[in-house]
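To start, the structure under review is shown below, and the notes come after it.
Only one protein chain is missing from this complex, and each of the others stays in its spot.
Take a look at chain A:
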Amino acid sequence: MELVQNLISGVAVGCIYALAALGFVLIYKSSRVINFANGQLIAIGAFLAYALAVWVGLPVLLAMLLAMLLTAGLGFLVERIFLRRLVGQPIISVIMVTIGLASVLDGLMYLTPFGSGNFTFPQFLPPGGLNLGGLSVSYPQLLAIGFTAVFLLIFGWFFQRSVLGIAMRAVADDQMASMSLGVSVEKVFALAWAVAGLAAAAAGIVVGAVSGLNQDGLIAIGLAVFPAVILGGLDSVPGAVVGGIVIGILQSFSTAYLDGLLAQIGLVGGGSQYAVPFLVLLIMLWFKPHGLFGTEEIERV
């Protein structure tokens, strides 16, 4: 019973990683850009939702929806202003730009009241949770799982059914071919960034609802996404989801079991949950660098 309980909380946390990883993977898949500013997009999304709900006084759900759209707009602008010029430049330049962008966005957030202190969303979920035969699932946990599920359904529909989604898949598979079939690759990149902003904001909002809003904490989610995407495969959307959930479960189990074991041999600090995901990352890179679902690139020399 305790095991299942830990599993549930692991899945809930993992869903947040999955949401955050989704945008990351989408950008990498379509444009091969590694977005180090993902954590900042997550934080900005969450703060926007708070600002709209508390300072502007919009209904919480409307504020969240609006924040997601605004963050999508921010993603779009970032691509338009900074990354469009870098198409065809060495990948290291592009990575440096996203790292620089992360610092700039960090700095801008420190200028706002969010830079210092913790905030919590106004209560919009009923207190407590569901009780299912001895297992309790809190409402924020349900929110995380439900939100992710809805998001994935919409994503799935989008990629399978909409022309734009199909165009994105085409670009991810073969850029040259897509261009020759009439796809505007630039439009697809911009869209990938917009959707990444949307997913990042969704992740930030769920984190905010589960554990409050704190700049460092939100940005750290951006980093925690790396083990998830390495595990799942950098260019695989289902991989992002599976990777995120696996990492979430591992973290939950680490706290529940590993911390206790380590304490017996004198390592009483706890917090193994912060190390375990990156241990997984290292092991994956040794044995399966393309991840569970990633594309193995075979190059003929």
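We adopt the following convention: a contact is a pair of C-beta atoms (placed from the backbone, for glycine too) under 8 Å apart; a residue touches a chain by one contact, two chains touch by 3 or more; residues count from 1.
Everything that follows uses one rule, which is that contacts and distances are computed from a predicted model.
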From the names "Sarcosine oxidase subunit delta", "Cellulase (Glycosyl hydrolase family 5)", "Lipopolysaccharide export system ATP-binding protein LptB" or "NADH-quinone oxidoreductase subunit J", which one matches the UniProt record for the unseen chain? "Lipopolysaccharide export system ATP-binding protein LptB"
Among A:92, A:111 or A:163, which one touches the chain that has been omitted from the display? A:163
From the listed residues A:61, A:149, A:177 or A:275, report the one that touches the chain absent from this view. A:177
For the full complex, which residue in A:32, A:85 or A:187 touches the chain that was left out? A:187
In the complete complex, which positions of chain A touch the hidden chain? 161-164, 166-167, 170, 173-174, 176-185, 187
